[in-house]
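Below is the structure I would like to discuss, written out as structure tokens.
As you look at this complex, bear in mind that one protein chain is not there, while each of the others sits in place.
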Amino acid sequence: MSNVVVPTTLDEALALLAADPQLSPLAGGTDFMVEVNHGARRPVRVLALRAVAELRGWRRDGDVLVIGAGCTYVSMADPAFAVAAPALAQAARTIGSPQIRNMGTIGGNLATASPAGDTLPVLMALGARVEVASTEGTRTLAVDELITGVKRTVLHPAELITSVRIPVARGPQEFCKIGTRNAMVISAAGIAVVLDREAHTVGCGLGSVTAAPVRATDAETFAAEAIDWSTLRAGAGTTERFGTLAADAATPIDDHRSTAAYRRHAIGVMARRALERCLS
Amino acid sequence: MTDVATHRRTGAPRVGESAPRPDGVAKVQGRFAFSSDLFAENLLWGQTIRSPHAHARIIDIDIREALSLPGVHAVLTADDVPGELHYGLEHQDQPVLAADVVRYFGEPVALVAADHPETARRAAAAVVVSYEPLTPLVDSALAAQADPIHPDGNVLRTLTIRHGDLDATAAVVVEGTYEVGMQDQAFMGPESGMALPSADGGVELFVSTQWLHADRRQVAGCLGLPEDMVRITLAGVGGAFGAREDLSLHVHLCLLSQHTGRPVKMVYRRPESFVGHVHRHPARMWYRHHADTDGTLVKVEARLLLDGGAYASSSLAVIANATCFAAGPYRVPHADIEGTVVRTNNPPCGAMRGFGAVQSCFAHEAQMDKLAAALALDPVELRRRNALATGDTLVTGQVITGAAPVAEVIDACASHPLPDLAAVDEQPMMHRPGGAGRTADAHHVRRATGFALGFKNLLFSEGFDDYSSAVCRLENGAVTITCACAEVGQGFVTLAQQIAREELGIDEIVLAPAETATVGSAGSTSASRQSWMSGGAVQAACRAVRGRVLQQVARRRGVALDGLVLRDGIIESLDGSVRVDLADAVDGPIEETAEYHHRPTQPLDENGQGDAHVSFAFAAHRAVVDVDPELGLVRVHDMTTAQDVGRVLNPLQAIGQIEGGTAQGVGLAVMEELIVEDGIIKNRSFTDYLIPTTLDMPTVRIAALIEEPEPDAPFGAKGIGEPPTISSTPAIVAALRAATGLELTRVPVRPQDIALPRS
Partner (left out) sequence: MSTQSYRLRVNGADHEVAEGWIGESLLDVLRDRLGLPGAKNACEEGECGSCSVLVDGVLSCACLVLAAAAIGTEITTVEGLGAEGALTDVQQAFIDAGAVQCGFCTPGLIVAIHDLLDQDASPERLVVEEALSGNLCRCTGYGRILEAVDLVAARRSAS
């Protein structure tokens, strides 16, 4: 009886999970192994997901990008991916280090549900849909339905995130993140701004400044109405007001990485600049 | 014995050349044995149980459950310490294991040895320590008046400098209060080692350290053993920067090994490492500078308060440095300076590269810029006008008798052409403030430069005789050098070979292991002292061997001793009648031991006056930085530097020290700080204690290495490791002030300090 299983199909993986409540799923390991190494997690039996074909890679399905939960951050550096999902590609580039980007996965970012997860504000701004599966079937959740608090998801032990669906870019997108160092830095504050030229909507996701993922909905509504969608321009004061509204949606804390006041300030500045870039 | 017709080819690099490291091949292949790579048959793994409180009484330690776990071989407490219960570098105030009180977060309380590191970890978690938490003393300003947290009191040392006329005044006065946060040495190789019991009841210890013999003295004392029964061998060291000058796991490993009768290995994980060694002293400094309208400094007043944390370590020497060098490398006729280091329940602080001078330099350079602004003088010119030179008197009353090319250092650095940097709007995103985070566009960024000058002493001070020893052995034409100098990465091993080659003319120089059993103390690898002191010992030992060889040849050949020379491995007489290869010149081995001492120094009197230091070294930096003032993010693009080095012994290694030291200065300026709240270190990982990466590090350009030979130093060479860490930080902050118009009185400068200055 092996304590490590390496299934090659999703059905196999789900069946194993359903049969064994002590089986821990392992994807890239960039969060899982940190916990093990620190003594915070003591695995009993492990389900390695790296060989499950259905979880790998990404594909374009018309207007939708379907990203496998096992898609690594480095895969998002692919120019074709960056064209379809610019803000997500930008975010992926800021995560960790080249080593981490080779190993870490978008599914892991969602399942770990850290408030500082760099893909989360982008996925929120895009209105991403997360597909979750078990032997009982599948369900589709918004990111803020999946993640309910700091490192808290609604996932049942026998469920796996299988894919994330986002709309292919239909307008300018920006991702910005604050870190006191230029590499390998946990975001003190992050933001994603997504413009949809066809739907005339603005998506704005905030990172590291709320317990659970949040969209700055007042800022989104304001900008959507203020932007002239035919020229992608907006009147004076629009980006500043957008920044203020985005900052108002943040509920940051003081911690050893930064202060609440700075984080709120940074959100406001980044939101303004991100929208300026989108409109220029 | 035959004369040699052919001239020996001596191609290997000598002093002054970029000799390659002798351990380089092993290191690049991953074969070099660091202290965490050691292995032995029958090994047990050690683990330390540490206090979760910054201050608490220990009520009870229950080891029964831990001891009962399968695979656990020992659980030890303070009751198991056979010898001295306390150790310490300068002051024996630190418990081997806490007995009735813990005084800092992470203080060792108990030890475990088990057959697998995970078992040791679980056993450690099973040790139940009952604490009665006490209110921690965490504000250094309150320490002197607070109840003592240690029988030796809360004031570790106060030093006063009264020089000249304390009532002197001048036309222009500037005042300021400055703060330096707690920096960490953050070496890559974790604390680690292995202890093995010896058949004679003693112990063998393989460990990463900076000073084998100081370790031996303390370890032997705590084990209740004579020193020669504690045999310490230097294991490969993964960096030190001051953090290995104090004991960490040394006694613990030996205790576990003695108790179990087996080899015991211990490796600290990174979070444990952050509590397992001393840090740089946080400092609060008030200054008032007085100057004439032409910029001539008249008086410096300063009050320095350093937080030494729970135990003394080398705090007494650090405050001496901070105080002695508080006025900076300038002529200051009148000075009223007081430096105090106190004990608190904060993490213990001790040696870190720069050793007190880093903190003072941040403050005195900020003051000099303030003065320059008040005088409407160029900041570099102000420094030129006041720069020290040979023959000048320091605020401690000591006259500088050695090399002091301060004006040259200033001019070389300040006049070096500015870097050919891409304009702000042409910088790639990755090199803009914020980098990959894409936070800034070109029009959000401002560029500025800043300049700073710093200095400190070399070698130990205040009467401390930090001698070094070395053995040179010549046998069958091969030379072996034995020296206990701790190689921590700085390249002494390379230098030792270069020096031996220089003195004996033989290419092949073997370095014996650094250990206490075979050679005397080499002193600490710190205070930028080893090139001078251990270099001097190696040189002296080699010269002694050379002398004996020549004596033997003179006697055998019946020629005058003073007519013989040893050159390039050949002994020849000036008249050509004798010419013999060194390998053939003598029967049997020749071995000489040398003990090298620097000239004696004096203690500082009650006014802080005295010839307390051996030598001084000076350096300047000019920083070019880009700032995004609205977000407070910074990109340091260029650090140009000039340094007073006496003589360059190995150019490539000199560059390495200067670049590496500058990197640590960059870190302190903009990103490195241990965040301590109520005595607890909040960021005990490389996730949150940030040191520069390749994407953060500026180009370091060396404008000049000023080679004015130091009269007393071997080869005229000064130590070079510390000066680069001293003037680098203030140069960057000066640039940030120029870019933002903000006072920036604290390092590290955090984004909120620039973006939200009043909050």
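Chains: A and B, in written order; residue numbering restarts at 1 for each.
The rule is simple: contacts are C-beta pairs under 8 Å (C-beta built on N, C-alpha and C of every residue); 3 or more make two chains touch, one makes a residue touch a chain.
Bear in mind the structure is a predicted one, so any value in this text is a computation, not a measurement.
Undergrad: Of B:L652, B:I675, B:L742 or B:L756, which residue touches the hidden chain?
TA: Of these options, the touching residue for the absent chain is B:L652.
Undergrad: Which residue from A:A69, A:M103, A:C176 or A:A189 sits in contact with the chain not drawn here?
TA: A:M103
Undergrad: Among the options B:A99, B:M430, B:V559 or B:L742, which residue touches the chain absent from this view?
TA: Residue touching the absent chain, from the options given: B:M430.
Undergrad: Of the residues listed, B:E118, B:E462 or B:D568, which one is in contact with the missing chain?
TA: Final answer for the missing-chain contact: B:E118.
Undergrad: Going by the touch rule given at the top, which residues of subunit B touch the chain that is not shown?
TA: Contact residues on subunit B toward the absent chain are 18, 20-21, 23-25, 27-34, 36-37, 39, 116-119, 185-190, 236-239, 241, 267, 269-270, 428, 430-431, 436, 488-491, 652-653, 655-656, 659-664, 685-687, 691-695, 697, 699-700.
Undergrad: Residue by residue, what part of subunit A touches the chain that was omitted?
TA: The missing chain touches subunit A at positions 2-4, 6, 26, 28-30, 32-34, 36-38, 41-46, 48, 50-51, 96-100, 102-103, 182-184.
Quick note on the criterion: only the chains that are shown with their structure count from here on.
Undergrad: In angstrom, rounded to a whole number, how far apart do the mean CA points of subunit A and subunit B lie?
TA: Going by mean C-alpha positions, subunit A sits 43 Å from subunit B.
Undergrad: In their shared complex, at which residues does subunit A touch subunit B?
TA: The touching residues are 37-39, 90, 93-94, 174-188, 190, 255-259, 261-262, 265-266, 269-270, 273, 277.
Undergrad: Could you please specify the touching residues of subunit B with respect to subunit A in the complex?
TA: 121, 125, 269, 271, 430, 434-441, 444, 630-633, 635, 670-671, 675, 677, 682-683, 686-688, 690, 692-696, 750-752, 755-756, 759
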